[in-house]
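Just one protein chain is left out here, and the rest sit where they should.
Read from first to last, the chains carry the letters A, B and C; within each, the first residue is number 1.
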Amino acid sequence: MITKVRPHLSQNEPLLFERSSPGKHAYQLPELDVPAIDPRQALGAENVRAEIEGFPEVSEVEAIRHFTRLSTWNYAIDHGMYPLGSCTMKYNPRVNELVARIDGLAWAHPYQPETLAQGSMEIMARLEAALAEITGMDAVTLQPAAGAHGELTGILMMRALLEKRGNPRKKILIPDSAHGTNPASAVIAGYAVEHVPSNPAGGLDVGVLERIVDSDVAALMVTNPNTLGVFEQDILRVAGILHAKGALLYMDGANMNALMGIARPGDFGVDALHLNLHKTFSTPHGGGGPGAGPVAVKKELEPYLPVPRLKRSGKKWAWDYKRKRSIGRVRAFYGNFGVLVRALAYILAYGGPGLRNVTVDAVLNANYLRKKLEPYFDLPYKAPNMHEVVFSDERQAKHGVRTGEFAKRLIDYGFHPYTVSFPLIVHGALMIEPTETEGKRELDHFIEAMIGIAHEVETDPQTVLSAPHGTRTSRVDEVTAARKPVLRWK
Amino acid sequence: MITKVRPHLSQNEPLLFERSSPGKHAYQLPELDVPAIDPRQALGAENVRAEIEGFPEVSEVEAIRHFTRLSTWNYAIDHGMYPLGSCTMKYNPRVNELVARIDGLAWAHPYQPETLAQGSMEIMARLEAALAEITGMDAVTLQPAAGAHGELTGILMMRALLEKRGNPRKKILIPDSAHGTNPASAVIAGYAVEHVPSNPAGGLDVGVLERIVDSDVAALMVTNPNTLGVFEQDILRVAGILHAKGALLYMDGANMNALMGIARPGDFGVDALHLNLHKTFSTPHGGGGPGAGPVAVKKELEPYLPVPRLKRSGKKWAWDYKRKRSIGRVRAFYGNFGVLVRALAYILAYGGPGLRNVTVDAVLNANYLRKKLEPYFDLPYKAPNMHEVVFSDERQAKHGVRTGEFAKRLIDYGFHPYTVSFPLIVHGALMIEPTETEGKRELDHFIEAMIGIAHEVETDPQTVLSAPHGTRTSRVDEVTAARKPVLRWK
Amino acid sequence: MLDACGVQSAEDLFSHLPSAVRLTRPLDLPAGISEYEIVEYFRQRAAENVNGHASFLGAGVYSHFRPVLVDTVVARGEFLTSYTPYQAEISQGTLTAIFEFQTMICQLTGMDVANASMYDGSTAVTEAAMMAARATGKGRILVARSLHPEYRQVLATYTRNQGMRVEEFGYLNDAGLLDAEDLEQKMDGLTAAVIVQSPNFFGLIDRIKEAADIAHRGGALLIVAFTESVSLGIIEPPAEADIVAGELQSFAISPSYGGPFAGIIATREKFVRQMPGRLVGQTVDTSGNRAFCLTLATREQHIRREKATSNICTNQALIALMATVFMTVYGKRGLRELAEQNLAKSHYLASKLKPRFCGKFFNEFVARAPGKPPDEINRALFKRKIIGGLPLGRFYPELADSMLLCATEMSRRADMDAVAEAFA
Partner (left out) sequence: MLDACGVQSAEDLFSHLPSAVRLTRPLDLPAGISEYEIVEYFRQRAAENVNGHASFLGAGVYSHFRPVLVDTVVARGEFLTSYTPYQAEISQGTLTAIFEFQTMICQLTGMDVANASMYDGSTAVTEAAMMAARATGKGRILVARSLHPEYRQVLATYTRNQGMRVEEFGYLNDAGLLDAEDLEQKMDGLTAAVIVQSPNFFGLIDRIKEAADIAHRGGALLIVAFTESVSLGIIEPPAEADIVAGELQSFAISPSYGGPFAGIIATREKFVRQMPGRLVGQTVDTSGNRAFCLTLATREQHIRREKATSNICTNQALIALMATVFMTVYGKRGLRELAEQNLAKSHYLASKLKPRFCGKFFNEFVARAPGKPPDEINRALFKRKIIGGLPLGRFYPELADSMLLCATEMSRRADMDAVAEAFA
């Protein structure tokens, strides 16, 4: 029985372009306090455009209704559990939104003189220090805009270090369970990618690793806990193997929510890692971004960090651009500052003990789900799990229901689905990450839903296969979308 | 065919008390910077309460989800047209919300010294002046918190004036089409109420009035345009009749949206009127309030305005408490200041010409609806209408469908219903006020819906009678609610 | 649209108005300005107010932290831009929240029922008096001088023409609590209600039980008023009251120069049909699902007109929602802790001054400095970016040498020390 949701009316809404009527507008500008000027004269007639064909023309109330109506078609963390594995969909505290909008911060121009930006710089310095402490690393750059951006930054630094040592080497090792950004980032840094098969327990195969790490290997990119939610037990040996061969250990820190206050990458041999502030540190996903992907490194890599670096000069902060060995910039200005503000607010709110509790609760929640769901779903890897758990659809597939279809039925039960079909090493994966945000009640609802659907799969697979039934938009035809792409309104 | 809405899933949510678990909380206080103190000692043990039984205990994410989920069960202006007659449900500009929250305004304490509150006082002075100009009156008090509160204030002032003239008199005349607050307010001011029947055109019957106005009559409370949306054509004669007999003319200004820049109560004989800033001047209704009900008066009534009054003293504003003839206070402090800020913001945004356009558009919209709907609905009063139009359900009633049921079916078509069963002089009223906010597209949708339902009434009345069908909550049993009142959770 | 209306121009829609009533000139108001200019205008006005000072003003309006969630919730268009929930099927959000609000007010006050809000504390107390008059069929009201002075003024304005008589009784010069003897003496069989505030205007926990005894013995109802709702987190609820009426501004409502706030009336079950204002009740829908709706509307003006229990229509719904969110965020434990912090702060401050009265107080108290008039102290404080207390001479000539000081969880120790210095 579905007890978590009921159908209710939601407003339809055409596209802005369909809603437009000539002459409508939602803006008013102050009167000009200087003489108006003829654009054709100022710019040259050939440089002045005709009106923007098709651009919207709506009133203010039409605009607010348009976006309000659209918004009601979305599911969100504010509606309920969002158990997307690997995405760490936790609650986004609203005070963070408030502080990021304080005038003196929101209106700070990146080129205002350093003496006039000390508050912003202090915020960044404090965040750098906090992240260094949490990860056990020596230095942090806040410049990267997201996790993938951080990966690239990290690998570029490693390359620079290896170059400095005489040879950038040729390849990056990446476990077959890794996120797609890892290989994609490695390639931009000029490396070939070699995939490393996982061992039967789902972890790094140290034996294999020992064999393949040679002087061509620049680094291994490991995710820890890995994408099965399993802590890499042999991580110290792994680091040892790499370091012995002059290679480096990069960690994808997307799963840092499992480790805060428990274990620090800097203490288990990691040379560089990125964090996803939009996962572990609660900054909102916003329908896909923005995020921030700071990179924390060991001392040896510090000279290679992107410019500029924060530097203490007397009692003031300054930007240091004169860093010969730096890999350069990975983006304009200093990073997604507004996101950094939110992440620091989160760290301040929880503090050291609080962050550890976050991790403990996240791991407890994931283990609770695992225990409750294990009787109903195939668990291909049985190692103790940390913050997430990955089942396979093996049992359900026997009834013709695959993970993707099962996921759609979860929508009818009032939940956002788990992550589907990732990691690739699990055939038909159901990757579930509850985060610490969820209380027992919401978890129990979720368990009920999962079990309920598992039962439906056996008794009434058709209902599951044709889900969702309760949404204003039924199953979306993604195949047609890709075959005949319509990417804009015309 | 219903084209405006589609069903979509909405989250269920228990009451806070059902959601609570011991120990959960969503707050954190700063650490005390003074010694803690034993309450039993400070207050006496007998004055210290036991824990608040049943009070909520939820986490921050549970709190935000609770209210977010609840909110999704509401219809709102931000979702679509809200054609409640007499309520003037217009768009609430969001800049008004922003300015009302500016720290220096939002944190101003009513007792902070006048020299430290000049900004707040200037805002009030400017609003008073603007409302005086819009209404054509001589002085304005901003103290009343809502329309009914303004009515009481106005009638109390009239009483004080009449007392001063020697006789407060006994009764207030109120047309049978008037809003319920009018008689209720008159009674608190110590008057008997005499209802005046409307003439067949729905207006004031001057003949009757001439007959019944005598030296017992303190005032007439007229709504203009009246609740049929009809301008009182004889208003000047009406004022003349009253004034000739030493009585006064009070106007319920709830329908001022029909008159801005077109006609001013001060110019047609009104001695006092209230305005509903939450109607004409766009401050949000917020699910029932807050509002503000300023009262504008002619010079003669000015001495009776509530204390304190704004007074210019040198270059500063001051509060004048020494007004012998004042009726006193009608509430603590100076009024719903935050609402006043929003109303002034609205007036500044539109300016003189803009407010007139508001009225013209509001009247045009109402006339458009009337013309389009007249073929399908009985229009008991045919006089030209201003900002709203009132049909009766006579034709639909023949098929067993009354206005209240018809209204419920509108919900299925994606609209908030019109005002049901008011004014009382129309049997089975459908009172429709579109306001200037609505564009032709939304109006046409509404017309389509009304006609569609009118058709259903003839072909399939059962569907109408059992509406709404698309909402998460079907028809609510109001009878049981009143018969066995359950007014709190236990 | 003009075509459909059969007119050439929208102006024609006004052609039926008598020309004598028409405004023949434009309104004398400047042209509209842009959003940016509006914000600038109000920013400038805000700058003309005091900004960034510490303040020890209370006296009915208190400075408390406002949890961010409060504005987050009320900013949602679904709450902000909806009307009174007459159409229950598309208003369950508002209705459910009000039902929760009513419940929490009952839990806080110890009453059986609470309404959906009144304009503010002053009108709530006044309407409570009118309600008592209806319930008892009597017209005399005995009100404590330690009820907020502006509340007493409102009571006077409202009751003046309703055949009601309001008389005041005093407070004890030493304790600041109600003068039971004076009350006892003034009590008579025509008295509909006794009104007492607790904590009273001087911040003191007043003698509710004694007032109740006296009132009830005389056949009158006891109305207990409050202006500082945070006190309900720690102070024994007025179980002996027949009606509780008060102000919720302390529950996350910004001072906003005096409004909008939210008043409430709570009472015993037996008086529910005498209550003013809206009530939400629980019921079911046709599918049997729990649902809520406005109820007992036969008390209200839109049904009963001149026989209604009150003229109130628009109330303070959104403010009540803010209070609801506040109560939810703090919850059982938090409201207590908040009250305890207020207690600690005010007692820290008081320990450095000389409270004028010996009664027990919550977060406000009266103080004086021999030889230093309140205005002088406040002037000295203002130089240190502090707004002092409220000089009481304005409301109580006999206390012209005193001021009312309030300390809340927002008061900083350093500022309190500065106040102590100014008094020294």
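In the analysis below, a residue touches a chain if its C-beta (ideal position, glycine included) is under 8 Å from a C-beta of that chain, and two chains touch if they have at least 3 such contacts.
Given the structure is predicted, the values throughout are model-derived calculations rather than measurements.
**Q** For the chain that's been dropped from view, list the shown partners it touches.
**A** A, B, C
**Q** Give the residue, chosen from A:Ile134, A:Leu204, A:Val297 or A:Ile453, that touches the chain omitted from the document.
**A** A:Ile134
**Q** Can you say which of A:Leu9, A:Val99 or A:Ile241 touches the chain missing from this structure?
**A** Final answer for the missing-chain contact: A:Val99.
**Q** Determine which one of B:Pro14, B:Pro30 or B:Gly44 touches the chain that has been left out.
**A** Hidden-chain contact among the options goes to B:Pro30.
**Q** Given the full complex, what residues of subunit B touch the hidden partner chain?
**A** Residues in contact with the chain left out: 6, 9, 27-30, 64, 68, 93-95, 97-98.
**Q** Against the chain that's been left off, what residues of subunit C make contact? List them.
**A** Against the left-out chain, subunit C lists 34-36, 65, 67-68, 72, 75-76, 410.
The rule is simple: only the chains that are shown with their structure count from here on.
**Q** Using mean C-alpha positions as chain centres, tell me how far subunit A is from subunit C in Å, no decimals.
**A** Once rounded, the distance between the two centres reads 46 Å.
**Q** Where the centres are mean C-alpha positions, what is the separation of subunit B from subunit C, in Å?
**A** 20
**Q** Residue numbers in subunit C touching 2 or more other chains?
**A** 32-33, 35, 37, 69, 72, 77, 90, 289 - these are the residues of subunit C that touch more than one other chain.
**Q** Residue numbers in subunit B touching 2 or more other chains?
**A** Answer for subunit B, listing residues that touch two or more other chains: 24, 60, 64, 68, 72-73, 77-79, 349, 411, 440, 468, 471-472.
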